[in-house]
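Of the protein chains in this complex, all but one are displayed in their positions.
And now, chain A:
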Amino acid sequence: MADSDGEYQADDASEDEFRDHQVSSGTPLDSRSHPRTDKPKKGGRKSGKAAWEDLQRSWDVVVEGADGTLAGAIEGLAEAQKRARLLKDTTPLQRGIIRHLVLVLDMSFAMLEKDLLPTRHLLSMAYASEFVQEYFEQNPISQLAIIGMRDGIAVRISDMSGNPGDHLEKLQGWVKQDPQGNPSLQNALEMCRGALFHTPTHGTREVLIVYGALMSSDPGDIRDTLQSLIKDRIRVSIVGLAAQVAICEELCSKTNGGDTSGYNIALDEPNFRDLLLEVTTPPITRTKEQNNASLLMMGFPSRTLAAPETTNYCACHHRPTREGYGCTRCGTRVCRLPAECPGCGLTLILSTHLARSYHHLFPLRNWIEVPWAEARRSKSCYSCLSPFPHVPGRSGVNSKGQEKQDRPPVKGLSESARYACEVCGNHFCIDCDLFAHEVLHNCPGCQSDTRGAAQTSDANGTAMEIDS
């Protein structure tokens, strides 16, 4: 490794950098254990490093395995990367689940650049529709609007609505239009203010900007807009595609109470996507005055068919329908949910819409790595039954020890490829770990064995025969 081309760093420096990266990539808990050699340097510079200063060279991290190949290390890194996403803290925080968000897309000349393939414009359009879908998946009773920045003005792409179909349809229409003109942050933000003006106080007000340009041609002083944004409690987060821009950082930090984590520059295509989709998670409610909690009255209508040989008119679109939902208060029929009853104004939703957000309330706790010492209990993943690597016997210990020294201790990676739920103690593979935490939000082990909870597991020892 040390004699390869382009290697100019001493070993300890790369090690340091590796740790640096580890710390910065979402495991802040770990910082206590590492003596940070660059502390004094950092102290000299007042704030944290800029993103580009924190460059991490992927080739420094890779270390040859005992057999001289990189396969093991790369595999481990890929797995660790997967898990890094998961190792966010699971402490239940108060989050704003009823959200009002305006997605602002840059459609200026800067989006013609091809540094993100095929072009910035096409890619951001593709990811925007993915964002819309994911946003409503995660926040089913939230609202979204889309605005474009083009020709120096703000263009309304879709209005505030809770139906993903509307947004996707409107977005499609803009894919073929080539971006042109200058972007104007101020115009866009003012339009966002207008769109968010009527939103109720119990919801969040957010603006997400995809910004490809490095300039903004504004009709007035954007700082006035910034002040009114703060007054209106609108939070701005920005995903930049080119480089950091001072005004963007100011916008994000001032509207988020000094927190600059809302401003990110996309490094490459997958990173761009991650940054966008990150925003679909409901934001943490920060201050007391920001949340104006209230008790909402809602109706949960059941789906019914019209009486045979008849059709109903839905009150929302004035179209004849056979199936529909009757308002639980006034009996008005609507054809689609969620909706506000056109008759009495009651919010009508499906109970399943609410249930979709419950996993934010009761997050699944992270699973822990299983050392070899405890790996003997399982031979395969509890849920998907794929086999685990064998537990090395007495003879295998030696080679294992060697390998461990060679390999950098990747945080969050289990040496035995097993991950255990702390509640039920079952072992799972990395794929099920990801699936359970990202999609399922259930622990298959806890859900499929309640004997531990009921303290009846001892009864199995006696195993009464009740063969029928």
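Everything that follows uses one rule, which is that a residue touches a chain if its C-beta (ideal position, glycine included) is under 8 Å from a C-beta of that chain, and two chains touch if they have at least 3 such contacts; residues count from 1.
Basically, contacts and distances are computed from a predicted model.
The unshown chain of the complex is recorded in UniProt as "General transcription and DNA repair factor IIH subunit TFB4", chosen from "DASH complex subunit ASK1", "Ribosomal RNA-processing protein 42", "General transcription and DNA repair factor IIH subunit TFB4" or "Mitochondrial outer membrane protein". Among A:110, A:123 or A:279, the one in contact with the hidden chain is A:123.
Only one of A:164, A:343 or A:392 touches the chain withheld from this view, namely A:343.
One chain of the complex is left out; on chain A, the residues touching it are 94, 96-98, 117-118, 122-123, 125-126, 129-130, 137, 141, 168, 171-172, 175, 202-203, 268-270, 273, 285, 291-305, 325, 328-330, 343-346, 350-352, 354-359, 361-362, 377-387, 429, 431-432, 435-436, 439-444, 446-451, 454, 456, 459-468.
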